[in-house]
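Have a look at this one before I ask anything.
For this depiction, one protein chain was excluded, whereas all remaining protein chains were kept in their positions.
Read from first to last, the chains carry the letters A, B and C; within each, the first residue is number 1.
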Amino acid sequence: MRTYFIEISYLLASILFILGLKGLSHPESAKRGMHLAEFGMLMAIIGTLMHYEIVTYVWIITGLVLGSLVGLAMGLWVPMTAMPQRTALSHAFGAFAAALVGISEFYRAGGHLETITMGALGFEVMLGALTTTGSLLAFAKLQGLVRGTPLTYRGQNVFNMALLATTIGIFVYLIFVPGSMPLFFAMVGLAFVFGLLLVMPIGAADMPVVMSLLNSYAGLASAATGFVLKNNVLIIAGTLDGFSGFILSILMCRAMNRSMTNVLFGAFGSAASSAESGGQHGVMREVSLDDIAVQLAYANKVIFVPGYGMATAQAQHAVRELANALEKRGVTVKYGIHPVAGRMPGHMNVLLAEANVPYSALYELEQINPEFPTTDVAVVIGANDVVNPDARDNPGSPIAGMPILEVDRAKSVVVLKRGQGKGFSGLENPLFFKDVTGMLYGDAKDTLTKLVGAVQHA
Amino acid sequence: MRTYFIEISYLLASILFILGLKGLSHPESAKRGMHLAEFGMLMAIIGTLMHYEIVTYVWIITGLVLGSLVGLAMGLWVPMTAMPQRTALSHAFGAFAAALVGISEFYRAGGHLETITMGALGFEVMLGALTTTGSLLAFAKLQGLVRGTPLTYRGQNVFNMALLATTIGIFVYLIFVPGSMPLFFAMVGLAFVFGLLLVMPIGAADMPVVMSLLNSYAGLASAATGFVLKNNVLIIAGTLDGFSGFILSILMCRAMNRSMTNVLFGAFGSAASSAESGGQHGVMREVSLDDIAVQLAYANKVIFVPGYGMATAQAQHAVRELANALEKRGVTVKYGIHPVAGRMPGHMNVLLAEANVPYSALYELEQINPEFPTTDVAVVIGANDVVNPDARDNPGSPIAGMPILEVDRAKSVVVLKRGQGKGFSGLENPLFFKDVTGMLYGDAKDTLTKLVGAVQHA
Amino acid sequence: MTPETLISALYVFALAAFLGYQVISRVPPLLHTPLMSATNAISGISLVGSIVTAGADYNIVSTILGFTAVFCSTTNVVGGFVITDRMLRMFKRKPTALGEEGNKLKG
Partner (left out) sequence: MTPETLISALYVFALAAFLGYQVISRVPPLLHTPLMSATNAISGISLVGSIVTAGADYNIVSTILGFTAVFCSTTNVVGGFVITDRMLRMFKRKPTALGEEGNKLKG
């Protein structure tokens, strides 16, 4: 009877999770979807608490309470701009949990597990371990605790591969000759180290891709746990998680027009690409804030193109205010959102939503590009690579072929940035040298706030 | 080892079936998809042949051979226009097989099965039985072996419900008090009868909807078999089948703007609707074949709107020839395909494809409707309900709200039909009385062939 | 049938149901007829059950039932797949010699 109850609760949980993710196919249905997923999680937990093997609830309760507190704190106080770090950190947590469960299972069985179980457990522990350290390092890089630039040395890939090989070797050995604790812990240790080595050579800007990969590893780790514990809800949730991460990383690579291998082993944004810079030459035309204010105030149609700079400057609210000021004057304002603007998928959308820009005003690449020719002013707010015409015009460019927002087709372009700083790709941006382009230097937030005032008095 | 092989073959089969159906999301990938599915089926069969319980292959081989021969014959010689009948017949076969397996399982166990198995088996047998007879009757009606008109009598629904209740009653009894052969066979018998009663009150024209429903029943029957035999591939294939049928029936109902219950119990196309007719009045303008030929020959843009009439007249090839003749003269020819034109989903598409009209020339409702105003001649080929303006203009009409192809917006309309015959809905069609409309009487095929000649000499 | 087997069967059923919905709802009207005959062929999978019944020689009745079932399912499988292939072979984007113009229309 009790098994039935537990099993049913798990089945329901799985279904609710799926419905939850289906809900995310549209903003309207998303909230309800999440509530379903939350309810599913609750069911699963309650079901588990009924498990006949449980003898003491002390540790469970303590863990749940402490976890909830920390989780709540994180959930409520992490600013939207720190999302990437937050995500990295929680991947580490998730993966760590999976690893620990695996380790304890192994320890409990004194290392004597049948082949299949050991196989699954090995995957669980290795994936869990390397994801843990990998995500932690990713977190540190994104948070700026360690230098974000890729750390490379000669023969790095060879060394990593060798290490990976050894780890897997031990794993295979353990499958056929079970029982050796030391070897097992050696394997776990190596996996932890490997996680670090995996992420070291990757620049902060490529982190999002790597994170999504780590995300899918974490997912697969839970799926493996499911195989070990013969628990379907774990398999299902884990697999869904794994796929989500995998698909997102693919999408990002595609939008950056780069291959996964290039991201993982290319050490992009270091030596290689910095060499690229300085190729372009010409004059950047600096423009005065008031001119721009007038230009905007009397325009018919303005398109804002936000980028990573808006995120770092936390300028989303200022953007919204400027939009309002303009709309008050009857100017049509739209937002052009590039799929990889910012540093994580959907980054700009969340920030603008936070500044409560209605998502009906946000347009995707394909939708907005045809509109630039009929646009009076395109305002580039801390975006760089995603508006780099080289990607379209110069086949030699490292980002050649990456789809861009064609602001240079607009009647005039204003670029808000602090100075000569490069984008994540470290490339020069010919846009800044075009005649239509005017540069408005300074922190995006300040500039925008000033503009609001100026527009109102224009 | 052997179990492993079998199980793996089943797993692969399931995956290949899914891939196969995914392939159908685009005509390009469809063929490859089907080959995958076929291969999957082969795997499953080979796997099964390894089953340790099998002692003699005589009957298996005979069955496979005979079945293949009949199947091949059906597959190769059934004309595309007879698709609906063919489908109905094969549902009967599939469901019958499921029912038989269930019966033999029960018989073998001497009726003593544990609760759960009995539950599944009951579903399997009942669904199987009623689908068999239901589909056979559907086949007979579509093939014209019995009168297609709905057969109704007072208290019919009440009687059917009572019968169903009894059947289910026995079923429930058998679950809790297993072992009674007579009762079991009584249940099976009743299910067979119920299938007939279910389809009797439904008109030939509504058959497609019913067939899709029967399709999903057949699928669920196999799924139930899967539960009985603890066989996942059966569950998966059955469920996919079940859903396909279900979704198609929903889509049809929606496109006809009618509720499922109305289709099942409305006895549409009988008393009720014939009363509707004769409401409309006015004159139908008959036009001469030569006038039309000239009109077509000198038009810029012509849209063909095929309907059930094209199917019965087998006029698809003639249509294609006329299109060629016109295109030779530089006339732009498009085809407007209504989702429920004809008598089964995608009916027109298959016929025109057979006459090798490229599917890039076939346009769906939403795509083509905006084009009618700029169209010189809309040629309605044996279509009626799908071009009935009442559905749009007259809220009182029984088909009010059903989306239609708005041929009446074209500069001129030619309707090819044999006479005063009504469409499946039995409704008068005001289109025929409009000034823009010219009637060209005669069998669609003859008329079109004549038109081809006339156009060439125009 | 143990609770475990039932439950895991239910999981498979639930997942297959979702998947069925997702996959089928993506099939365009253009291919609805082939879809019907394809699912038809696939539903012939009941062969898997029939074959064992026909070959296990449990008793004469089961054998006869099994044999009939094998026959019916095979008809479906073969017939269904053959027809589907036939239909799909008819669908062409590039119009054949007969009608170059065909998809000039599409522009």
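Just so we're on the same page, a residue touches a chain if its C-beta (ideal position, glycine included) is under 8 Å from a C-beta of that chain, and two chains touch if they have at least 3 such contacts.
Quantities reported herein were computed from a predicted structural model and do not represent experimental measurements.
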Request  = Just list which of the chains on display the missing one touches.
outcome  = A, B, C
Inquiry  = Can you tell me which of A:L137, A:L151, A:M187 or A:A237 touches the chain that was removed from the display?
reply    = A:A237
Inquiry  = Even though one chain is hidden, which residues of subunit C still touch it in the full complex?
reply    = 8, 11-12, 15-16, 18-19, 22-23
Note = On subunit B, the omitted chain is touched by residues 3-4, 7-8, 11, 14-15, 18, 232, 236
Key: Touching residues (missing chain, whole complex) on subunit A   = 10, 13, 17-18, 20-22, 24-28, 30-31, 34, 37-38, 41, 44-45, 47-49, 51, 53-57, 59-60, 62-64, 66-68, 70-72, 74-76, 78, 80, 83, 86-87, 90-91, 93-94, 96-98, 100-101, 103-105, 107-108, 114, 116-117, 120, 212, 215, 218-219, 221-223, 225-227, 229-245, 247-248, 251, 320, 323-324, 327-328, 332-334, 337, 339, 344-347, 349-350, 353-354, 356-362, 364
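In the analysis below, only the chains that are shown with their structure count from here on.
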Query = Looking at CA centres, what chain is most distant from subunit B?
reply = A
Note = Here the gap between subunit B and subunit C, centre to centre from mean Cα coordinates and rounded to Å, is 15
Request  = Please work out the Cα centroid separation of subunit A and subunit C, and write it as a whole number of Å.
outcome  = 41
Request  = Among the residues of subunit A, pick out those that touch two or more other chains and give their numbers.
outcome  = none
Ask   = Multi-chain contacts in subunit C: which residues touch at least two other chains?
value = none
